Every structure is written in C-alpha cells, then in structure tokens.
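Supplied in structure tokens, the structure appears directly below.
Here the complex is missing one protein chain, while the rest keep their positions.
Our next item is subunit A:
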C-alpha cells in the first residue's frame, strides 16, 4: 500500500509539472497581446511598449517561465497583469465561493441521483420507474443557464424568497446571507448534475441486478435487500464513483455559466475575465489550482474504489480516469 501511495504521489507531481509546462506554452501560443488590456485605443507604440515592460511580457519566454516556476515553488501564484492584485489570495477568495457551491451541489445531486437511479433500475417496469428514466433523459437536455433563469424567475422575482444573484461583498462574515445567495445556484447545478447521474446509477444497478452473483446470493437464501447490501451496492458503486469524480472535477470550473447567471464571484468567472484580458498570471493560477484539484479528486476516487473493490488493489490505478 505504501508503495502504491508513493507511486501515485510521484505520478501526481509529474502530472502537475507537465501540466504547468503545457499551460504556459499553450497560453503564449494564443494570438493577442496582454498589453492590449492595459492600453487605450489611442495608445502610441511607446505606450504599448511601456505596458509590455511594466508587466514583463517583453522578456524572453524561458525567463518568464523560470520566473513563474520559481514563484510557484514558493507557493506564490504571481500578480495579475491587469489589476496588480496577487493571484493567490484572489484564487482563495474565489474558492470560498466555488468550493461550497460545488460540494453542496454535488452532495445534493448524489442524494437525488442514487435513490432515483436505483428505483429507475429496480422498478423499471413500473410507471414511476419509467417516468424517472424519462425525466432524467429530459434533464440532460436542459441547458443549465435556462434552468437557472427559470429558478430565478420563480423563487427570486415572483416569490421573493431568495436573492436573484450576487454574493455578499464581505463573503462568509454573514453566513446566513452567504448561504441564501448560494441556494439557487446549488439547486441549479444539482438538478442538472443529478439528471446525468441518475442514468449512470441506473445502468450500474441494472448490471448488478442481472449478475450471476446476485442470483447465486439469492439462491443461497439471502433476501433481495441482503443480497443488494452485501454484493450489489459494492459492485455498482465502483463505476459510479469514477463518474462522480469526473463530475465533481468538471463542475469546479464548469460552474462558470451558473456563476454568470447568478453573478457569483467564483473561480470560473475569474478564469473567464482572465482569458478576456490575456491576464496570463490569473489564467495560469486558476488552471494550476484546478489541475491540482482534478488530480487530487482523481486520486481520492481511486483510493475509495480500491477500498471498496479488492480486485483493484493489485493495479497502479483504478478506473478513476
């Protein structure tokens, strides 16, 4: 197990280094000049050169890269070209919105999808089982921004129960207000996420229901509940956990649409602003942190799967990716 952990850790570090190189190079290959965000349209060539110099984008690429890596090694994500604010604290501040948003949505989605998916599979021949499958099919087709807007109209504009968007400027210093701002976005993401999760849970459950071991277990005298609990659940959860890991990781940055609809200052909107302004330190910072998060989530999913399924323990990595 220690060997496995060490290898997995080495894999993580190598992935991070590779990702940071790819990130840095790809960003510089994009057309456009970060100095453009700082200059006004009447800018003279001297003004443009001065802008480049002030942010250091006129220096050779290898120098810029070693500078960035050097900063990273000391835990510093650099300073935004455009706002001059340090990137690290800003990413942390954005994470204080995005992490609670993503995690709550994720938990809520799982709470909806697991029972619903199970029922949809187990009772697939009943009307409500079929209805659940149908609704989840429909749910996948619903664009997240549309659902968000509908929820705003119903619960914020008409009922007036919740704010239509925004996040308190003082963040979590008033937790009640912060939570109120997150309710609608969380429900929006959770509903859309659970629609696709229901389908995965349903198909994993169907596989298990048709399996020989379940039939054998029943034949040996277990009740359906016992058989499911002892054998079914374990087997069904392995593929579902892979999907959960991927969903969680993609929601971290994928929440950008929801953040825009609800005017939330999250990580995704920071990335979008950074890209529009060619603000390399911000883009690199956000993507580096999210890469790290994705790798860690993958790692965690892997560990959970190995804990559940002993057959995976002989391999370097499970089916997390």
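In the analysis below, contacts are C-beta pairs under 8 Å (C-beta built on N, C-alpha and C of every residue); 3 or more make two chains touch, one makes a residue touch a chain; residues count from 1.
The working rule: contacts and distances are computed from a predicted model.
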Per UniProt record, name of the chain withheld from view ["ABC transporter substrate-binding protein", "NADH-quinone oxidoreductase subunit D", "Succinate dehydrogenase iron-sulfur subunit" or "Glutamyl-tRNA(Gln) amidotransferase subunit A"]: "ABC transporter substrate-binding protein"
Which residue of A:263, A:292 or A:308 touches the chain not shown here: A:263
Full-complex contact with the absent chain, from A:23, A:50 or A:183: A:50
Sole residue of A:19, A:149 or A:233 that reaches the chain not shown, by the stated touch rule: A:149
Absent-chain interface as seen on subunit A, which is shown: 31-33, 36-44, 46-47, 50-51, 53-54, 82-85, 90, 93-94, 149, 152, 156-157, 160, 163-167, 169, 171, 260-263, 265, 269-270, 272-273, 276-278
